[in-house]
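Only one protein chain is missing from this complex, and each of the others stays in its spot.
When the chains are written out, they are named A, B and C in that same order, and each has its own residue count from 1.
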């Protein structure tokens, strides 16, 4: 057994022992880590869901309706169709004949559709319904369409689209900021807890130094304690957040708020991300916090 | 000067002095209080805004449209109007003549309104538009209306209304739960911090006991310290949250996302509530936390 | 005034620190408690302070069985006893002056009294110059003297001193002993645990010798020498 390894072994042992002998403080630290990360988790999930809702909403408006002129020939129609299919962001192009348009209108009017029977002739033009990959291509596609001949009118949810894009940008940026702030706050709370815990053992650290221990040797067990506290704290947070989310999901499903849950991100999709984020923060801060907090006490 | 008052005075002095002499720990505690409350504040505001949006959305759907039969007399119409006005939750009842209905339809159809000119006669019936105080009265009013004669059809956003009511209930209950959890977590973090701070001064507390100080006497300065830490921490949180919110509000307004800010609750409306909630938690936990944490160390 | 009756103290880890102690200490007496390291001297003192509870037996202080006193009443007993602790027990965040003043504050002394008496006792133990120092800025002997100053500032009815001269040079120790004698002459009962053979031998007072938790000697005009 080399000396280095022997020292490492004794450090790990000391880390565990230290955590156990200061168990009240350890519990408090774990509690703070868990709490801070739980909040982060809740907000993370909330934001992911809001994002999901806006995305799904966006999908409902990502189509462009073009009405063709009455006097257009079948060849022209084919040309237009081929042309459109080449535009960037176009998912599908579906033709709608005059009769189909009337049928759809009748359906939409429902009980008042008999009004349409009073019409002398079918007033609805032939049209194409263009499905987009994403709402963001809308403006481009529309300006391209405007260059084509044979098109009478272009209809798309211009206002709504613009609004949704704006809102989803606001939400996206806002969530990044909020998550950023929350991460900072979590890190702050966790490192505060470690700072206080370390400060409480200032005397112990000083004694070790006076007996001739190197900074590295003293740091070791504290870092291992930090890792342990971080791991336990973040594991608890992951479990609690996941259980809570699944529980809420199930309750909503059972109460038949399916229209709510259909907008919710399934817990499995989130789980891995949350685990990675939490473990990084929990353990990372456990280590960094210990090192930084120890610094001022090691200068003796 | 009575003895009680003298002791109180010395306690307050000691509380201030204690906070100053343990300033590193004090700073860490204040930081934790501020952080925890800031998170609470952010979520509180988020939820208030979501609530606001759903309320405002609800308002757009709180009307019932009733279509009158063709052969109804003017007297009957008056009776119906008077009847409706007495229903609980009815804000206003507005009559719509056949001509008005046609006009509105024309406007709504916009560019395609020439289709309506092809109609032989005005097919739209006379109707009443009933504005409700709140969407929740809808079902009641409708079932009352069904008892009236002379009414042909009742139209209201039944599905949407139901959905919105459901969603807003979910949001309402959800937010209560989330805020409850966050409050618990905040309280937990704050009292953890205090616990660790007190544990770090265990020796000091023991010495005081051995010299003959009563529990009350020892608790005093710690409670005052708790109050101070709580006050400073929550005041900071209030300020930070308010500044941040106003900043976001301004930025959005400047970037012409007015349609977003028009849905936002103005900061002044929130401010007082936030101050009360934060101060209660901050100071309350400062006091309670000190007392509870001290208990185990006072048993000597 | 103080009566130990069949007192047994066994610590949680099974160490029997005191084994059937029977003692009677009268008002105004001056008693040395001697014995080798770990004999139980400090434990005896800690019982009086209710820092530890006896496993069995009775302990009377002013005719009252203090083993049965409620937690709430413990401070009242402690205030009647001035204690010099073997490990000093100074409040680390308070200056020398504040440490001594603290003992007066807790009994509700007026600011005026405190301002008058604290400097007097500080000068009695020779620490006037260190009034504004914190404990970690003091030498071992200075800490010990702060502990002594705090113990006597309230004119206690009983003064308990656990090794009050362990960190003092013979001269300073002599001064402190003179001070304690003077306090004893004013009627205060003094119980002093010590290893200072020369002090015990020269004073010719009552000596209680402990060995392995038992009283092995109790002489009215004794000497330190415990190998009798």
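Here, a contact is a pair of C-beta atoms (placed from the backbone, for glycine too) under 8 Å apart; a residue touches a chain by one contact, two chains touch by 3 or more.
This structure is a prediction, so every number in the text was calculated from the model and none was measured.
Enquirer: Can you list the shown chains that the hidden chain touches?
Expert: The undisplayed chain, in the complete complex, is in contact with A, C.
Enquirer: Given the contact definition stated above, which residue among C:36, C:56, C:71 or C:182 touches the chain not shown here?
Expert: In the full complex, the listed residue that touches the missing chain is C:36.
Enquirer: Going by the touch rule given at the top, which residues of chain A touch the chain that is not shown?
Expert: 1, 3, 6-7, 10, 17-18, 21-22, 203-204, 207-215, 217, 299-300
Enquirer: Just the residue numbers, please: which parts of chain C touch the chain that's not shown?
Expert: Contact residues on chain C toward the absent chain are 11, 13, 15, 34-38, 41-43, 86-87, 133, 137, 139-142, 144-145, 162-163, 166-173, 195, 197-198, 224, 226.
We adopt the following convention: only the chains that are shown with their structure count from here on.
Enquirer: If each protein chain is taken as a node and each touching pair as an edge, is the resulting graph a line, ring, star, complete or other?
Expert: line
Enquirer: Comparing centres built from CA atoms, which chain ends up most distant from chain C?
Expert: Of all chains, A has its centre farthest from that of chain C.
Enquirer: Distance between chain A and chain C based on Cα centroids, please, to the nearest Å.
Expert: 67
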